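Here it is, the structure, as structure tokens.
The complex appears here without one of its protein chains, the remainder shown in place.
Coming up: subunit A.
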Amino acid sequence: MTAEEIREEVLDILENIAPDEDLTNMDDSVNFREQLELDSMDFLDIVMELRKRHRIQIPEDDYLNLASMDSTVTYLTPILKDVEKAK
């Protein structure tokens, strides 16, 4: 997946986690926590969704990398580079 595809995938996951949230004006540099009021349970869901969809394991020490859209895409790009985007 390209960085742009990963961004779309993460947006899709966030939509799934917070269905009532309007994500169209998301600022990629701002923390999800502040922007969407996500809590630790929601962050676990991001990790679990990535595992469910792409069979990737994210160690607990790396959760910090999932703070904002920018940092998440940067972190996931090398991990998902050989993974095909799901149709």
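Everything below uses one rule, namely that a contact is a pair of C-beta atoms (placed from the backbone, for glycine too) under 8 Å apart; a residue touches a chain by one contact, two chains touch by 3 or more; residues count from 1.
We take it that contacts and distances are computed from a predicted model.
Not counting the visible chains, the remaining one has a UniProt entry; which protein name from "ATP-binding cassette domain-containing protein", "4-azaleucine resistance probable transporter AzlC", "Spermidine/putrescine transport system permease protein" or "Amine oxidase domain-containing protein" does it give?
Of "ATP-binding cassette domain-containing protein", "4-azaleucine resistance probable transporter AzlC", "Spermidine/putrescine transport system permease protein" or "Amine oxidase domain-containing protein", the absent chain's UniProt record names it "Amine oxidase domain-containing protein".
From the list A:2, A:16, A:29 or A:74, which touches the chain that is not on show?
That would be A:16, which touches the missing chain.
Touching the hidden chain in the full complex, which residues of subunit A are there? Just list them.
Within subunit A, the residues touching the omitted chain are 16-20, 36-37, 39, 41-42, 44-45, 48, 51-52, 60.
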